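Reviewing the structure listed below.
Every protein chain of the complex appears in place save one, which is left out.
On to chain A.
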Amino acid sequence: MTLLRLPSSTAPARPAARTRTRRGRADRRPRILIALTGLFFALLYLPIAVVALFSFNSKKSLTVFGGFSLRWYRAFVHDDVLISSLGTSLRISLVAMAGSVVLGVALALGLVRCRTRLGSLAGLIMLVPLVTPEIVTGVASMLLFKGLGVALSTGTVMLSEITFSISYVTVILRSRVAALNPEVEEAAMDLGATRWQAVRLVTLPALLPAVLASAVLIFALVFDDFVLAYFTTGVDPQPLSVRIYSAIRFGLQPTINAVGTLMLAGSICLIALALFIPRLFGRRGGLDILSGE
């Protein structure tokens, strides 16, 4: 009884504490901090704004804006090499997305539920790509293909991108799987489902938002990836970011501004989508029943 009354007896103290907090915050007025943060955001977006602005430049200059024109976008659309690279990049991203999502989701399920020693070993292996810089993984993949006598091509890029995307999918999915209540699977089995049916009909639907979000994220990451693609691609056709790299390195063409702007816009849309997907499902409700909360 005393326990039950305790919250109500402390309740009157709460509003007082809250006003003190608010006053405490207000008289701090961190103008310097807010100015610094503003400057940070300005510098963060300035390079992106510059690329976007000059992609609409009617002049060839990268410093003087001569007026609005779509000339560099037209140049991009008529550039067969860049367009074929765009297709290559899209193909690589789609294959890597499909492969890594299938392998990564299965791995996440297994890692969370499996209590054997193999499980902890698999957990360690899964972490390796996350703590290895891309140049090392790039060099390693290239040497593996050369060592096996496999000619570098779009296919080798796909294989390496899958390898390094599995970890991302697994990391994203693992916390979602851990939040699921295993008793719901048990309940499904008490009702006569096999274990596999329980996973397929109960667990996987509950994970769908996270799976879709990670798929979109992987698509964007692979499409934008440069280092790994650079080390594992063949000569022709090359992924778009490898082409951009050569263009940036050997004399600039304003066309790259147009391609860059399109890529920036594309990935920003995809990331926004990935952030939005779980919310979409959450609003409809019903799917969060299984989460531990």
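Brief remarks follow.
Quick note on the criterion: a residue touches a chain if its C-beta (ideal position, glycine included) is under 8 Å from a C-beta of that chain, and two chains touch if they have at least 3 such contacts; residues count from 1.
FYI, contacts and distances are computed from a predicted model.
One subunit of the complex is not drawn; among "ABC transmembrane type-1 domain-containing protein", "Sodium/solute symporter", "TldD/PmbA family protein" or "Outer membrane lipoprotein-sorting protein", its UniProt record names it "ABC transmembrane type-1 domain-containing protein". Screening A:I125, A:A178, A:L201 or A:L280 for touch with the missing chain picks out A:I125. The omitted chain makes contact with just one of the residues A:S58, A:S153, A:N181 or A:S267: A:S267. Considering the complete assembly, chain A touches the hidden chain via residues 20-21, 24-25, 28, 30, 33-34, 36-37, 40-41, 43-51, 54, 62-63, 103-104, 106-107, 109-111, 113-116, 118-119, 121-122, 125-126, 128-129, 131-137, 139-144, 146-147, 159-160, 162-164, 166-167, 170, 186, 189-190, 195-196, 199, 217, 220-221, 224, 226, 231, 241, 244-245, 248-249, 256, 260, 263-264, 267-268, 270-272, 275.
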